[in-house]
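Input: a single structure, listed below in structure tokens.
The complex appears here minus one protein chain, its other protein chains still in place.
A and B are the chain letters, set down in written order, and residue numbers restart from 1 in every chain.
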Amino acid sequence: LCPPGVLSLCCRPPSWDRAPRQPPGLLLAPCRAFSNNKIQVELDESSGVAMMKFKSPPVNSLSLDFLTEFSISLEKLENDRACRGVIITSAIPKIFSSGLDIMEMCGKNVEHYGEFWRAVQEMWLRLYGSNMVTVAAVNGSSPAGGCLIALSCDYRIMAENPKFSIGLNEAQLGIVAPFWFKDTFVNVVGHRIAESSLQLGSLHPAPEALKLGLVDELVPEEKLLEKASAVMAQWLALPDHARQLTKSMMRKAVLDRLVSHREEDIKYFINFISKESIQKSLRMYMEMLKKKKS
Amino acid sequence: LCPPGVLSLCCRPPSWDRAPRQPPGLLLAPCRAFSNNKIQVELDESSGVAMMKFKSPPVNSLSLDFLTEFSISLEKLENDRACRGVIITSAIPKIFSSGLDIMEMCGKNVEHYGEFWRAVQEMWLRLYGSNMVTVAAVNGSSPAGGCLIALSCDYRIMAENPKFSIGLNEAQLGIVAPFWFKDTFVNVVGHRIAESSLQLGSLHPAPEALKLGLVDELVPEEKLLEKASAVMAQWLALPDHARQLTKSMMRKAVLDRLVSHREEDIKYFINFISKESIQKSLRMYMEMLKKKKS
Partner (left out) sequence: LCPPGVLSLCCRPPSWDRAPRQPPGLLLAPCRAFSNNKIQVELDESSGVAMMKFKSPPVNSLSLDFLTEFSISLEKLENDRACRGVIITSAIPKIFSSGLDIMEMCGKNVEHYGEFWRAVQEMWLRLYGSNMVTVAAVNGSSPAGGCLIALSCDYRIMAENPKFSIGLNEAQLGIVAPFWFKDTFVNVVGHRIAESSLQLGSLHPAPEALKLGLVDELVPEEKLLEKASAVMAQWLALPDHARQLTKSMMRKAVLDRLVSHREEDIKYFINFISKESIQKSLRMYMEMLKKKKS
């Protein structure tokens, strides 16, 4: 068991292995790639920018394994002096991330719910509190937890495809986004938009997301990574130290709120998700998804 | 006298009487109407939506009697399992509500001021904290307390008539909107707009109100109720429980602030409104209104 206050992932064996340096083929700069199961990470040492690609078919859902790998990847990059920024995108067409994996919240025991929720918190604390510049290149739909990942970055660029949508749609599943999802959302879109969007569980098509400030910019899909790199270069032109202190000053209040209520938040989640009415909602939602597929 | 902490309206005889069920004439669904003095309430049981119409001539001003009837109506609907949402509008042409009744604040004794202010607080606590979906169909001008009612709903639709205006114009009367009016306003329009609008006591014409985010939508006056019903249906498509928890999470901080400072707020109001300089301002304002009429 983890001692209190220690990150949950300290107790999980690291799944991270450094791959041998890639030969500098088409790439202009030396580049380190890391083999992972669900997330592909490549660090370009010349620019200090890591590219993180979610590749967990079919829809990059945030399972316990995915979240753990994500947190460990972030931690590794955070501690790597060669890395100053991360671009987060998806290797799967049409979907950035479908959000929390409902399988982890349905029909499991209390211990599992607790472990899962701690991993969700961990991922957010690492990403929202990252010292690195974080740019989300949202190249597909991004509901719920997928939206949270984008919201937690410093800058959000989305493919200008009106078929792609983004939002915290938890309410549509009969569940409630936790207070720190809400705080992160309010920091981006303000109170009025957050209030109606969260209550309606809205998924906003890309053009609407831009209008609401939920994403900062839309670009044609084929230019998404190019644009993300240009934005990243602009952010990295600033000295790290002042930028990091500024970022921390802006986000500290919201981060601290979860840190100081972490255990209550886990208990609340376990209690909420264990309710038969909620379990029923989730089962119905999953069956609906299955029917949709077939 | 009410024991401390108990709602002021517990001590007032309920003026509410259930009218006999209306015969299903032009209405497609069975509908219960309640006869009230100043507010007409009709609950459509098939949709779960109540229509609340202010009809207190000449300008739906928020007198002690009006506020009490409003709070009791809200409480009854809140406790009625058949009711999930309320549309609030006016039965009087050109005016939604003119706000707090100046007669209640002018030349009365300290006990009266206290009772009146408690009723204003009560109304806001019930409306802003309502578990129901609340839609304001603002079909006329809506200054001061009238604006507060609209701000306290989940969604605001206004008739697209530039002659109708809305805003917290208290400063124009030489009085100050209390902190919880301000908090509600900031939650809707943000700090910058709230700061200048409150200091100037601005009344914003409908098109400007839309631009500032003070209302969510403008529609032609004759389509206002139709649109309000459509919006309501969209909100009611979500499961109640998750939506209610989300709403409470968004509004709790601001509601709690009044709940924990309620008695000081009443004392502050009594002290402020009893000042001879303020009384003089209000008398001058009332005389100006009288001259305008004649």
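Operating definition for what follows: contacts are C-beta pairs under 8 Å (C-beta built on N, C-alpha and C of every residue); 3 or more make two chains touch, one makes a residue touch a chain.
Note that the structure is a prediction, hence the values are computed from the model and not measured.
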Given B:N79, B:Q199 or B:S294, the one touching the chain that is not displayed: B:Q199
Using the touch definition from the top, which of A:V110, A:L238, A:V259 or A:M284 touches the missing chain? A:L238
Check each of B:K76, B:K182, B:K227 or B:H261 against the chain that is not shown and name the one that touches it. B:K182
Which one touches the absent chain: B:D44, B:D101, B:E170 or B:D265? B:E170
Considering the whole complex, not just the chains shown, which residues of subunit B touch the missing one? 170-177, 179, 182, 190-192, 194-196, 198-201, 277, 281
Subunit A, residues in touch with the chain not shown (by the definition above): 154-155, 186-190, 213, 216, 234-235, 238-239, 241-243, 245-247, 249-251
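The rule is short, and it goes like this: only the chains that are shown with their structure count from here on.
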I'd like to verify one number: the distance from the centre of subunit A to the centre of subunit B, where each centre is the average of its C-alpha atoms, in whole angstrom. 40
